[in-house]
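Removed: one protein chain of the complex. Kept in place: all other protein chains.
Per-chain residue numbering starts at 1, and chain names A, B and C are given in the order in which the chains are listed.
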Amino acid sequence: MAKKSEKVTVDEKNLSSLLSVDAIKSIFELMNQNEIGELDLEHGDVRIKIVGKNQQPAAAPATVLLPQAGSLSLTSSALSSVAPADSSATEAKTSASEAKSAPNVRLIRAPMVGTFYGRPSPDVSAFVAPGDEVTPETVVCLIEAMKLFNEIKAETTGKIVKVLVKDGTPVEFHQPLFEIED
Amino acid sequence: MAKKSEKVTVDEKNLSSLLSVDAIKSIFELMNQNEIGELDLEHGDVRIKIVGKNQQPAAAPATVLLPQAGSLSLTSSALSSVAPADSSATEAKTSASEAKSAPNVRLIRAPMVGTFYGRPSPDVSAFVAPGDEVTPETVVCLIEAMKLFNEIKAETTGKIVKVLVKDGTPVEFHQPLFEIED
Amino acid sequence: MIRKVLIANRGEVALRIIRACKEQGIRTVAVYSEADEDSVPVKFADEHVCIGPAPASQSYLNIQQIISAAEITDSDAIHPGYGFLAENAGFAELCAKCNIKFIGPDANAIRHMGDKATAKQTMRAAGVPCIPGSDGVCETLADAATVADECGYPVIVKASAGGGGKGMRLAQDRAELESAYNMARMEAQKAFGDGSVYVEKYVLNPKHVEVQIIADQFGNVVALGERDCSLQRRHQKLLEESPCVVLDEETRQKMYAAAIKAAKAVNYTSVGTVEFLYSSQTKEFYFMEMNTRIQVEHPVTEEVTGIDLMSEMLHVASGLALPFRQEDIKQSGHAIECRINAEDPERGFCPSPGKITTYYMPGGIGVRVDSHCYQGYVIPPYYDSMIAKLIIHAPTRKECVRRALRALDEFYIEGIATTLPFYRNVLMSKPFLRGTFGTGFLEEFLVD
Partner (left out) sequence: MIRKVLIANRGEVALRIIRACKEQGIRTVAVYSEADEDSVPVKFADEHVCIGPAPASQSYLNIQQIISAAEITDSDAIHPGYGFLAENAGFAELCAKCNIKFIGPDANAIRHMGDKATAKQTMRAAGVPCIPGSDGVCETLADAATVADECGYPVIVKASAGGGGKGMRLAQDRAELESAYNMARMEAQKAFGDGSVYVEKYVLNPKHVEVQIIADQFGNVVALGERDCSLQRRHQKLLEESPCVVLDEETRQKMYAAAIKAAKAVNYTSVGTVEFLYSSQTKEFYFMEMNTRIQVEHPVTEEVTGIDLMSEMLHVASGLALPFRQEDIKQSGHAIECRINAEDPERGFCPSPGKITTYYMPGGIGVRVDSHCYQGYVIPPYYDSMIAKLIIHAPTRKECVRRALRALDEFYIEGIATTLPFYRNVLMSKPFLRGTFGTGFLEEFLVD
């Protein structure tokens, strides 16, 4: 729901063919097979530079610069900047920090549209707080939809790192609610 | 003039085709086969640089600069394939062979729109034929425009290689009429 | 007055609704599946809510998610568009319960018209002409013969439980009726485990003609002209036009009156379409069904009447009275709509989703394009294949066809296969140019 005012554009569509691990893996293999020492690719905000291990000029290890947020799209930037708004921005941010910090940070996402409540009633404490260990059966929040309060379970085991949504906030389908780590 | 029937589509390599693993694979193979040590490709905001494994940093790199030629346009192939028709096709072909065969093959082009005549009247021989030497003042043909016959001069010195237009054919502005070489 | 509309749909109709709302200062909420994140309606709506994954059953048909989205965005109305939940009486009812205005007729009218047998009975009772035939099952051959004599040959014997052409047999006269009756019973028994059949008059290669109506909450019902939708492939409309050239003025007025009668019989409000079969031979028309929603082809009517149907639909939903009466409706010129689908006419109209690499829209006088596409858009494989509606308006049918051909020639969609070349062919065919073709024309044309 996301008013249209502020938008963060994260378009991952177009250069994706190159910016996937598989693609880069293939390039690595091809570089090795073909004795290529270095690859340096740049497009707009994207630049990929790959230097072979025993390569003289660059002593640095294989560097992969991931795309910045910003339109990588080759299509209309106006229209490809369409979707991501509040929630997606959050999502993008978290995925980014996820990627940066630790690969074992995961997300608990909203399984439905509705209003998020972190506590069973206003005067008691939250279901979970950062640092809490949860199991798949742990209720982490309520989502109110059509006057019904639905208990949302963690569906996974781990430790709550961060609560991403404030009490009483409307959430979209699949919107990240919690960061969790092993 | 060029009726719309047959068209030569100057089909453009989409940027994405360059930015695919397959494309890079081909480049690697080509580099390997051709013992190219380094590739540095740049067009618009795209740049690909590839350095061979055993390539010396300081050694003069074999740089392959791909033609600019506007051929990496992201635009609609339908609309960018607009213009070339009969005459332009000829032109494209000749410029290509020009580039390939010898740099000293040049073109005498139509300075105006009209009807081409290679001879002063139907029953005499042509102004020039392949093999003839011309000077800037040599009349090479007539172009009839608005009932007037305009003598077209070679404007250059050289030997006629080929007559590109048939007698009585309408010609556009700048349409190639003769191939000429030093 | 409606302040904020949630659009429970996608694609071009979602965009159509957004446009109408914007022009009236009504705020809009687009709901979308994960597959439609990059879609134009999501961009152009004031707000947007993701309601589920790509499959429609989990998003655009997911009633709970949609109602929740309306609640969290504080929308006071839901527009269902066409398809998906547009003719779901339960959804309309639930909206009412949740105090959200369902932009369409009330649940009773939807339910009434949704059940074809009930609809037909109501129409008969209201004096709307229906296809003559048995009121129910013909238990014996004698019963069938009596009915056939009443409505006149040729007749068709149909399985009550039928569908898909099974248990359906044509009889040109009394002699053929016996075998037709027996064969149909046998087939019906085999196919559906139920041998009951009924008999109906058979209309050969009829015209599909429909009347657009609009009704307000004060009992005013106005007919906004007819549409000829006979160009169909497997019961899918591909091209619609208005007016229908084979109707004479008397029949046309009768048809409008019947459509208004049909709407009044179910206390209809909002826009709706009453579909008729029309026989050019006998000049008779028969009620088929009523679509209780805005239709894909509504722009054809907008072009010839000058009335913005989507806008009036919103007005009526807001409780306003219709600003015009039947005598105010003037039709001018001719309009044709071509539904451009992402389908390959060379390969049996096989769907062709994928990325649109070139998108160049026609323009100029008399050309309207309703489409959610753009260059670079990826058509998802989950939904309807319609990607654009090309709507042409001109003073006469002849000029309209020429303009349509001009516009089709200008329309470039690359990266996927579309039905554009198909329309170029059809519009130049003689039966189309004559305009007298029936619903059977296209199947023959495609075979040739």
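Following the convention adopted for this analysis, contacts are C-beta pairs under 8 Å (C-beta built on N, C-alpha and C of every residue); 3 or more make two chains touch, one makes a residue touch a chain.
None of the values given here were measured: they were computed from a predicted structure.
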Chain not shown: contacting residue from B:113, B:126 or B:161: B:113
Touching the absent chain when the full complex is considered, from B:132, B:155 or B:172: B:172
Listed residues C:52, C:299 or C:380, member touching the removed chain: C:299
Among C:4, C:355 or C:406, residue touching the chain not depicted: C:406
Chain B, residues in touch with the chain not shown (by the definition above): 1-4, 73-76, 79-80, 82-83, 85, 87-88, 112-115, 145-146, 170-175
Absent chain, residues of chain C that touch it: 15-16, 19, 22-25, 44, 299, 302, 306, 308, 310, 332-333, 359-361, 363-371, 374-375, 395, 399, 402-403, 405-406, 409-410
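Basically, only the chains that are shown with their structure count from here on.
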Most distant chain from chain B by Cα centroid: C
Whole-Å gap between the CA centroids of chain B and chain C: 54
Length of the line joining the C-alpha centres of chain A and chain C, rounded to whole Å: 42
Chain centre separation in whole Å, for chain B relative to chain A (CA means): 50
Residue list for chain C, restricted to those that touch at least two other chains: 375
Sites on chain A at which at least two other chains make contact: 74
